[in-house]
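Everything on this sheet refers to the single structure shown next.
Omission of a single protein chain aside, the complex is shown with its protein chains in their original locations.
Here is chain A:
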């Protein structure tokens, strides 16, 4: 649900009638599983008959077995832990930087003039192109990987939070003025909560790029983590391990996305109750 959609619904006014249950028809949802299942079965058959050589892509059954082995011998949990740590550290640093600069730029003209041009310039940089510089500056340890994630995370959060702050309804700011709210109260009661929906949009985008940045960073020079596991498998033509690594990346991506959705549902109850009636 985008802010835009919400606004049109709010404008549409009074009480919307009961809405058609178009969202999800519970009884039919299994229909959607048929085609993926068919695909997996076809893939398995192609592998078993030798049509699809293991050198190119391992069979689904092999992949499942490998996944189990990797979990049992601890390779996968360790790799996930290492990668997760990188993403968390990078995300935390990037979120603080992104939201912090957005507050500076959003809350005053002087701040905007100071911060926004720089952020717009940096944003134009292809940040994966910074990798060589990062390696020169920070070596090949954890720092460049975490920083790459932080950089990737900070821009969506900056842009969305800044837009969110500037998009807060001026009429509410007037209300705050007539209620004699001070500046700090204005920020706390009106500006920040008003910017929150947009910030959460930024949060979802930034988590998406966080995983992407991690994958790229881990391709270059890792000695641990999911990227290392995948690279190592390539050396030995283990397509099964590569696929397991990719699946884990996407599962982690989906998981973090689900977390943000949960956060959204909790933080934006005031909208949800309205939209769901």
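By definition in this document, contacts are C-beta pairs under 8 Å (C-beta built on N, C-alpha and C of every residue); 3 or more make two chains touch, one makes a residue touch a chain; residues count from 1.
Here is the rule we go by: contacts and distances are computed from a predicted model.
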Complex member absent from the view - protein name from UniProt, among "Ferredoxin", "Aliphatic sulfonate ABC transporter ATP-binding protein", "Molybdopterin dehydrogenase" or "Rieske domain-containing protein": "Aliphatic sulfonate ABC transporter ATP-binding protein"
Hidden partner chain, touching residue among A:31, A:55 or A:171: A:171
Positions on chain A contacted by the hidden chain, ascending: 10, 14-15, 171-172, 174-181, 185, 189-190, 193-194, 196, 269-271, 273-274, 277
